[in-house]
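Complex shown without one protein chain; remaining protein chains in place.
Then we have chain A:
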Amino acid sequence: MKNLLYFLIFPGFLFTAICGLVASWVDRKLTARLQWRVGPPWYQPFIDILKLLGKETIVPKGASKLTFLSAPLVSLASVTLVSTIVWMVDLNPSKSFVGDIIVVIYLLTIPSIGLMIGGFASRNPLASLGASREMKLILSYELPFLLAIIVPIIKTSGAIRIGELLTYQLGNGLIVKNLSGMIAFFVVIFVLQAKLSLAPFDIPEAETELMSGPIVEYSGAPLAIIKLTKAMMLFTLPIFLIVMFLGGISTDGINIVWGISKYIGLLALVSIIKNTNPRLRVDQALKFFWGPLTVLAIIAVVLACMGL
């Protein structure tokens, strides 16, 4: 019962949804200011979700109804679970269990896979094309992502518990202060961009060529769930990276301001990269991830093994 409460209210669904929607507003407002516009009011993402919940839900003719409607729920559940695990450990490092880093890495892939399944199930050529691009993008960014995530694990001599990573960083300084950690963090920022499918890696959604990619056939409540999942990813993924590389967000006293400013800084960086880069083709993205970024990540792993 208590665990359900954790999942649904505090570090889980409700908390993440509210923070995620506020984060998506920060992103939209920053985009607007960078383009010299005024931008939407702060409650705009909340109203968008509310409106979509009230609209008609259309299932396209010939689509697989069950798969089409349940795919967004799978994404939502997995991102909520990630947020719950990361926040529970961040608030109380002793609650960490063995292998939770591996669980989180697996669960972070599922929102993209859910989107892919939904796209293929919708029986729309544009959605299928978007879903296949999403698949190629997952294949390209997972390799440097895993290599970069190994670096903090090597630094803490093989701790695969998030809690141990946090206590290590409390005693020995942040991972990102080392040379290897710095390189790994640099790699991870690009992966973050691709995982959130923002420019220059918004290849699956390519508005000008694929309309909205895998979500082209969604309307009403399922679309609201997809938008909410995206907003929650925008909150959860940077928090996970902050826990891994920047020592987490501590909640005692004035330290919380420092923690929040870490998150806002990372969000602003993501937004600025999004607004100043054009979209890559999918083959260019693959070359970029498997070429320079993988080499950099391998260098970081070697440096970490040497103790730098």
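Here are a few things to note about the model shown:
FYI, a contact is a pair of C-beta atoms (placed from the backbone, for glycine too) under 8 Å apart; a residue touches a chain by one contact, two chains touch by 3 or more; residues count from 1.
Here, contacts and distances are computed from a predicted model.
As stated in its UniProt record, the chain not included in the shown complex is "Hydrogenase", which appears among "ABC transporter permease", "ABC transmembrane type-1 domain-containing protein", "Hydrogenase" or "ATP-binding cassette domain-containing protein". Touching the missing chain, out of A:109, A:132 or A:219, is residue A:219. Note that of A:48, A:100, A:142 or A:164, the residue touching the chain absent from this view is A:48. Along chain A, the points of touch with the absent chain fall at residues 28, 32, 35-41, 44, 47-48, 50-51, 54-58, 207, 211-212, 215-220, 223.
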